[in-house]
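Note that one protein chain of the assembly has been removed; the remaining protein chains are unaltered in position.
Per-chain residue numbering starts at 1, and chain names A, B and C are given in the order in which the chains are listed.
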Amino acid sequence: MTVTSLSPSNSSAAPPAVHKRTDWLPVIMTAPATLALIGILYPFAIAVYYSFTNYRIVSKTYKVVGFQNYVRMFSNADFWEAMGNTLMFAAAALLFELALGFLIALLLNRSVPGVGLMRALLLLPLMVPPVISGMMWKTMLASSSGPVNYIFGLGNYAWFANPWSARFVVIFIEVWSSTPFVALVLLSGLQSLPKAPFEAAQVDGANAWFILNRLMLPMLKPFILIVLLFRVVDVIKLFDIVFATTSGGPMFTTTTIPILVYKEVFKSYTLGSATAKVLMLWVINYVISFWLASRWRKTAASIR
Amino acid sequence: MATLEIDRISKSFDSVQALKNVSFDCKNGEFLVIVGPSGAGKTTTLNCIAGVEYPEMGTVYLDGQDVTMAPPQDRDVAMVFETYALYPQFSVRDNLIFPLRSPRSRHSESDIQERVQRVSELLSIDMLLERLPRQLSQGQRQRVSLGRALVRDPKIFLFDEPISHLDAKLRNSMRRELKRMRASLSQTTVYVTHDYLEALSLGDRVVVLFQGEVLQFDQTQMVYNRPAAVEVGLLFGDPPMMFFQGKIDDQSHFVCEDESFMIDARDNAVGLAPGQEVILGLRPTDVRLAPPGSGQVQGEIYSVQNQFDRELVTLKAKEQLFDIVAPVSYAVTEGDKAGIIIPVEVCYFFDKTTHRAI
Amino acid sequence: MNKRSFQFLLALMVMASMLLAACAPAATPAPVKTEAPVVTEAPAKTEAPVVTEAPVVTEAPAAPEVTEAPVAPEEPAAPEFNWRQFEGQKITVFLSETPMAVAIRSNLQDFIDKTGIDVEYLVVAENEYWNKLTIDLSSGAGQFNVFMSGPTLNWGYAAADQIQPLDPYMADPTITPADWDESDFYPWALDSNRWDMTPGPVGLGKGSLWAMPVNAVNNLVTYRKDVFEQLGLTVPDTWDEWAETARAIKEKTGGEFEGKPFYSVAQRGALDTTTLSGPFYSGLFSYGGRDFHDDLSPAINDPQSVAFQTLYMDTIKETGSPEWPNMMWFDVQQGFTSGQFAMVFDVGDFVPTFEGEGSAVAGKLGYARPPAGPDGKRYSSAWTWGFSMNSKTTGDQAKASWLFIAWASSADSMVSFAKTGSWPTRVSVWNSPEVTEFANQFGNGEFRAVFDKVLAEDVAWLVAPMTEASAVEQPWVKALQDYFYGKGSMQQLMDQVAEEMTQILKDSGTLQ
Partner (left out) sequence: MKETKGKLLLVYLGMLLLGIYILAPVTWIVMMSFKSKIDVISVPPKFIFTPTFDNYLALFGLGKVGLLTGTTFLSFFKNSLILALGSVLLSIVLGMPAAYAFARLRFKAKESLAFTFLSFRFVPEITIILPLYVIYQKLNLYNTYTGLILVYQLISLPFIIWMMRSYFEEIPVAIEQAARTDGYSWGRTFFRMVLPLAAPGVAASLVLAFIFCWNNFIFGLMLGGTNTQPVTVGLLSFMGTNEVQWGLMAAATVIAVIPLMVLALSVQRYMVRGLTLGAVK
């Protein structure tokens, strides 16, 4: 049986041409951003160096002490309490922000009159700097001069004086100022979903839970992940709101690592050990974000 | 109008080799079809011709010129995409005009209008010119994407599965339209599809791609009549070709591995050596049902599917299942005993390890 | 080698080692590990024309060999003081957002007109102010030639050579106007800004002047006269009476006055070192307690210290606002102004606000000296806002900067500052007709009368000077909050804090 020649008649006997192109395009395109950020990496490297020294910013000399700052940090009860608070706040705030943001996105993902206005309103909390929104909420929640207690008839309940209500309020304020961002991203996610599967599901008489759980959430996953990716870093670095409302009290119940470190730098001056503590946050952020980012890549790829 | 020659191009993505030494050519005015299952490298080949991707090795000649690394806008090719790739922010008219106003093309305003008019009439989309792509049906979008290629006079047309997303009925009519267009335009065209019917009805010649390799490059009829490999046989024909593993015995007989049947292959034994392990390919349309006792295979009717114009009968002989396309008049029912006549000239033998035709 | 060249060599070496010292901490990322520590407190500014004392060891006036422009009185042609001698110089001033800063801004043009020195200034809110200042000084940048400052934080800056002593400037008649009268200052105002670098109480009021005090922040009791009259109470004169009165108010009002929530005492309580500032320290010392012993062992767990803190905290717990653990100074001020409290023991600088247009209690207030302790001791722990100078500022710019300080601390300037409620550090200013008139409007002269006594008799600088002053306050204030929430007895909590304090001092190398 004859098989037709696989190569065209006029092809030469010489080996095929090799196109070895060094692809400079990615390098060229990412170079500007890389350069800009290397500038930031440099002071960061200095900071990492400090974490291995006993640097006090009001002393003239300091020396490298190896891992002493880290070792002592791990046996420091204050550090662990602050770390617990940081993670607890982050988890609670993210949970509320996601749930509430998703509800808001669902609510505004329709075309009825007034939705445009609501979407614009949604931006308002974002525009109040967190430190200011912290102060404003502090006045609103003031025990006797605040409108919240007055309107809800709560007498003179001191929100910031009870360890648990103080925690709650800090999270609440954080949720108030950041949920709009979550809602916006999820809303644009909802808007980009294809209509067909939902119409089909409705025709099939699927219940709301099925639509939500099996259709909407899986398709929204990349959006949920990216919003987490941006929020998680900020809630772990939560500072402004705590600083403006409780400055870490009562006792240490709202002291987050950034608050602890801030006080350590500016009151105790021990920059070396403070930097070590805050670098732990960097590590945590790195790990969580790395995980989220790789999940995001995967999900995004599988959907495309 | 131009000629195209692909000379041993290779390309890999990450660790996967998408194309291995792919070569073929396309004569002036020829309609060349690239067929293959999904993932065979069809679109990558087309992209290398269009210039939106570049091969790592090999050369692409367009009109005899080496354009391997030339950017797409310098090649003057028109491509129709599988997803249509209509410009969502443009109206249909602007979609059609877009290639005519490119920095490369010099068309007078009246020429542009005239071309748009002609093409939209040809494709019956002249009523849709002011619509946005998202207001169109699938079929309409497909025609607009075709129109966007047809308004130009490119050197070569590239079609990437242009009708595979349409439903069966639309696909049939589009196939007809394409055939008619092909006759009237006689433009050099490379057409990618996974559907053998499109290949058979449209192509002058066919390139069969499988896992990045050219399995067969031949006249359309030859690909059907002389499949060069198991995979080619599997691709062409409906119902698909049946395959049986077996051996050639000393008498040049093919013996199925479970010895359910044997075929005297002496008249068709070119290249077959005794003891050789081979794969036998049979088309259900080529074998005939026979009364029990006659034919090379004896068995029992396993199932009968009535397809109105024909019957698809499955016969079971030991563990082997045979599909046979029979006329409707042929009345058999499940459980009947029957035989199969296999004309030796329709037996395709393939090497067991290389899957290549013998 | 003759004597002259030896001296030169010595000066060179000192300068070199200083350069090393100045550069090492902040600027270089991988600094020379200066384990062989830099000599002593090498005089910070060799280029400064004026002699500096070598601080730690003695107060001996000068090492004459470094002197370029000696101050010696026998210098024959001592040039006359002239405000315009540094015309064309430019200095940068850093201000904290205080009434004093407001007054400085509105009077700044006078200084510029008077001297021809160009002044650029930056104002930042107080909390952020200290942080930015600390960063600026410790980075070695020295952006701000002159900045508002005061005891406590200055000690850290001084120990790190980040600020320079002001005595040489003060003593130089060529740059200090003749009518700028050092003896006019309340002695405690200057003393509280002096430190000889000896950590602990023994270093109080000795050594170089690190800031020129301008605004005296002193404490007194302010109370609601109307409430006291209605309830038939008298003003407490001792801390025990203070606690009793607070309880009596609570009992008699039942926590409500004129239909609004009402508390007896307004004191600071937030998890911030300001909770331990003036008012708290005044009580602690009046009661016979203290922060540190002379040997640097913590005294906060001494019986008298514990007794005071128990009294103080119990009173707050029982009769204060439930918001105490979250009250910053401005919450205290605002709460009292809005009429929620019967008594406040806090700084006199609040008085103009208490009696101002935005106050619900204006005109209803009475004033009293700080409560006395069991043995009659009575303290108002002073704090001052003053001006310090960066040790990077040298030469004519340093002199120009000093002119600014001299101007800001002059009697004339202080009068105008005082009218914003920044009470003066000069006797003559406090007694000037303008300030007297201004102060007399509060409580029909009662405020002035009381504060006059406070200034004359009660004020003392009490906080043990050390670079770790604010560091040791951190566990301390937390322990007070712990007590508020019933996490232990005061003795127990203070014993723990004492240990932490000792550890902090050991970590920093102050204690061996």
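Definition applied: a residue touches a chain if its C-beta (ideal position, glycine included) is under 8 Å from a C-beta of that chain, and two chains touch if they have at least 3 such contacts.
These numbers were taken from a predicted model, which means no experiment stands behind them.
**Q** Using the touch definition given at the top, which of the shown chains does the missing chain touch?
**A** Even though it is not drawn, that chain still touches A, B, C.
**Q** Looking at B:I9, B:A40, B:L62 or B:M79, which residue reaches the missing chain?
**A** From the options B:I9, B:A40, B:L62 or B:M79, the contact with the absent chain belongs to B:M79.
**Q** One chain isn't shown here. Among A:V18, A:V71, A:M88 or A:I132, which residue touches it?
**A** A:I132
**Q** Residues of chain A in contact with the chain that isn't shown?
**A** Within chain A, the residues that touch the unshown chain are 23, 25-26, 28-30, 32-34, 36-37, 39-44, 46-47, 50, 57, 103-104, 107-108, 110, 112, 114-116, 118-133, 135-137, 139-140, 144-147, 150, 176, 180-181, 184, 187-188, 191-192, 194, 202, 222, 226, 229-230, 233, 237, 240, 258, 261-262, 265, 271, 274-275, 278-279, 281-282, 285-286, 289-290, 293-294, 297, 300, 304.
**Q** To test your reading of the contact rule: which positions on chain B touch the chain that is missing from view?
**A** The list for chain B reads 13-14, 47, 50-52, 71-73, 75-79, 81-89, 98-99, 102-105, 132-134, 136, 141, 148, 152, 158.
**Q** Mind pulling the chain C residues that touch the left-out chain?
**A** On the chain C side, contact with the omitted chain comes from 26-27, 29, 92, 96-99, 102-103, 106, 120-128, 131-132, 135-136, 138-141, 143, 260-261, 329-330, 333-334, 337-340, 349-350, 352-353, 356-360, 420-421.
The definition used in the following text is that only the chains that are shown with their structure count from here on.
**Q** Quick one: label the inter-chain contact graph as line, ring, star, complete or other.
**A** Chain contacts: open path, no cycle.
**Q** Where centres are the averaged C-alpha coordinates, which chain has the largest centre distance to chain A?
**A** Using the mean of the C-alpha atoms as each chain's centre, the farthest one from chain A is B.
**Q** Calculate how many whole Å lie between the centre of chain A and the centre of chain C, each centre taken as the average of the chain's C-alpha atoms.
**A** Chain A and chain C have C-alpha centres separated by 40 Å.
**Q** At which residue positions does chain A touch at least two other chains?
**A** none
**Q** Going through chain B residue by residue, note those that touch at least 2 other chains and give them in order.
**A** none
**Q** Residues of chain C touching chain A in their complex?
**A** 21-22, 24-26, 29-31, 33-35, 37-38, 130-131, 134-135, 138, 156-157, 159-162, 260-261, 270-273, 321-326, 328, 334, 338, 340, 467-468, 470-471, 473-474, 478, 481-482, 484-485, 487, 504, 507-508
**Q** Where on chain B does chain A make contact in their complex?
**A** The touching residues are 5-10, 21, 23-25, 54-59, 68-69, 214, 216-218, 222, 226, 228, 270-271, 349, 356-358.
**Q** Which residues of chain A touch chain B in their complex?
**A** Listed in rising order, the residues of chain A that touch chain B are 1-8, 10-12, 16-21.
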